[in-house]
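Quick one: the structure is below, and I'll ask about it shortly.
Of the protein chains in this complex, all but one are displayed in their positions.
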Amino acid sequence: MHMADALISPAVGGAMWVATAGLIGYCSKKIKEDIDDSKIPLMGVIGAFIFAAQMINFTIPATGSSGHLGGGMILAILLGPYAAFLTMASVLTVQALFFADGGLLALGCNIFNLGFFPCFVAYPFIYKRIVKDGQSQKMMMAGATLAAIAGLQLGAFCVVLETLFSGISELPFGTFVLLVQPIHLAIGIVEGLVTSAVVIFVWKSRPEMLQSSVSSIADKGYSIKRVLIGFVAATLITGCALSWFASAHPDGLEWAMFKTAGVEELEGPEKGLHSSLATIQEKTAFLPDYGFKSSEADHSEEATKAWPAVDPGTSMSGLVGGVLTLCLTVFIGFVIKRRKATEV
Amino acid sequence: MATIENNLFDIGYMDTLASGTTSLHQLDPRAKLITTLMFVIMVVSLGKYEISMMIPFVVYPLTMIVSGELPFNYLLKKIILVAPFAILIGIFNPLMDREILVQLGSLSIAGGWISFFSIMIRFGLTVSAALILISLTGFNAVCMALEKLGAPRPFVIQLLFLYRYLFVLIDETSRMVRARSLRSFGSGGIHFKVFVPLVGQLLLRTLDRAQRIHLAMCCRGFDGHIRISRSLKFGFNEIRFTLAWSLLFFCFRSYNIPLKIGELIAGYF
Partner (left out) sequence: MSHHIVQADNLHYTYPDGTAGINSICFRITHGESVALVGANGAGKSTLLLHLNGCLIPSSGEIQIGDYPVNKKNLKAVRRSVGMVFQNPDDQLFMPTVFDDVAFGPINLGMHETEVGKRVLHALETVGAAHLINRPPYKLSGGEKRAVAIATVLATSPDILVMDEPTSNLDPMSRKRLINLLKTFEHTKIIATHDLDMALDLCERTIVLHKGKITADGPTIDLFNDESLLAHSGLEKPLRMQGCPICNKQQESQFFIPIKMDCAAG
């Protein structure tokens, strides 16, 4: 599932971009060190293959629904984790630019969600552990399926977290998780089966293709732990730092907590924390607009909420002003068009 | 499969748009990339209940489309095509957030609806910004801009190769899918059992192609490094473009212009 710019806050988007950019840099370095320079055209065409293959929908037997190939696992199996990550990143970039799949800011999230987990978690820790030296078809099938499921589950969970921390969507944590994880379990099973079937197909004709990616990892003294720790740390630090300064609204999280945990009152230290956060936000945010709830709103379920400064007068001004501004912008557009026509 | 050919057409068409000759097209791609990113960040940084503050931002995509002589309807269609996803997630907002936030005379609007519309507007703005970037710049130029701005070379090379062979692969895929459909006599969609050998064959052919390309590269002296020479100039026009728009976005983000206009008018009555 792709994150969209519309659902993301700059803090979350920025943090994920930092993580993704770091990973891209790291993988690029590893590619440069790779002595096999035939990987370069291989990555390009396999990326194009994945892109094209994703366009083919197939029917899933016994369900009547259709699915399509994700590709993260196939890439990891054929190219090894570093090349696979870069390839996945490139495919998602083209999709974001041409088909508006996700967005430019959310691209960082999408590359991370759909690239990091299959390539750096599912592939080394699940697929390779199960498949080992790659001679048994059954093991390949089991390995690919479990790895695909794991990769997609983690990726989907990441989407939930990113949406939550952005605070734009009201989708509560519990509901979102219940919605998203089972769907991705099903998708994962299908993806795993398709991946393993295609990989076995290739393995029967060109076994050397799979060997090359396996051996190149063994040679490099590859340490996934360092990669994982490094990037989780980077994400947390930048996420916290950015959130502090440019934060949107703690409300989303609180609201989710409120609904999921059923905690009615968030008083005591939380109240103090929230109001001080609000104060800081007021000071550092640009003009305080009618965009955030006050803390009192969460503390009672009465009909009257203490809603600051949204009186009918302001609402009407906002509406009128909004319509006028829109007209103004369209007018500007026409003026430019006219000028262009007369220029020629 | 009609959609595969359509996708191919789409990508090719947007690339053709990018070879236009307006002054916007001539700008260094870095300027357009940076401005687009500024735009997206500013829009996305607005609070979830913001609607009026987003409206001035419309001036950017509108100006770009008109000045760049881009097809408005085509871009609108593309935006609408991907809208369902945003609607799917966004629709939960009105369901969850029922608090009345805005009172317009006798009409009371819940916060959830406001944030829903906010989501849809920011969706339209951000998606249009991305499409406009590609339509005015072209993918290859965006990649060169990325490289000049510090993206790692192997990643940029990967993007360029991917793009180069996208057309070839999509064409090959559509031919295989068409051949299959002509022999399936209406037996419905592609069954899993057919999909695997189809994609498997495609993959094998792709692997062969990769080897042939590598061979061709070696025959022309490939030594592991791809060198592309491009001279990009970030001159006065580019600086003016980027600064002016960024300043404008900053203003839109800092001041609620529609509100001010509305209050001004209300002040007269």
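As written, the chain order gives the labels A and B, with residue 1 at the start of each chain.
The definition used in the following text is that contacts are C-beta pairs under 8 Å (C-beta built on N, C-alpha and C of every residue); 3 or more make two chains touch, one makes a residue touch a chain.
Just so it is clear, the model here is predicted, and its values are computed rather than measured.
Q: From the touch rule at the top of the page, work out which displayed chains the omitted chain touches.
A: Spelled out, the missing chain touches these shown chains: B.
Q: Identify the residue among B:Leu149, B:Ala179 or B:Leu215 that touches the chain left out of the display.
A: Reading the full complex, the residue touching the unseen chain is B:Leu215.
Q: Of B:Ile41, B:Leu160, B:Leu202 or B:Ile261, which residue touches the hidden chain?
A: B:Leu160
Q: Pick out the residues on chain B that sit against the missing chain.
A: These residues touch the chain not displayed: 12, 15, 140, 143, 160-161, 163-165, 167-168, 209, 212-213, 215-223, 227-229.
To be clear about the criterion, only the chains that are shown with their structure count from here on.
Q: Over in the complex, which chain A residues touch chain B? Could you list them?
A: 2, 4-10, 13, 24-25, 27-29, 31-32, 37-38, 40-49, 51-53, 55-61, 66, 69, 74, 86-87, 89-91, 93-94, 96-101, 103-105, 163, 167-172, 175, 193-194, 197-198, 201-202, 205-206, 209, 246, 248-249, 252, 259, 286-287, 289-292, 297, 305, 307, 310, 312-326, 329-330, 332-334, 336-337, 340
Q: Show which residues of chain B lie in contact with chain A when the two form their complex.
A: Residue positions touching the partner: 1, 3-4, 7, 10-11, 14, 36-37, 40-41, 43-53, 55-56, 58-59, 62-63, 65-67, 69, 78-79, 82, 85-86, 89-90, 92-93, 95-97, 99, 101-105, 112, 115, 118-120, 122-123, 126-127, 129-131, 133-134, 139, 142, 151-155, 157-166, 168-170, 172-173, 177, 188-192, 194-200, 202-204, 206-207, 209-211, 213-214, 217, 222-224, 226, 253-263, 265-266.
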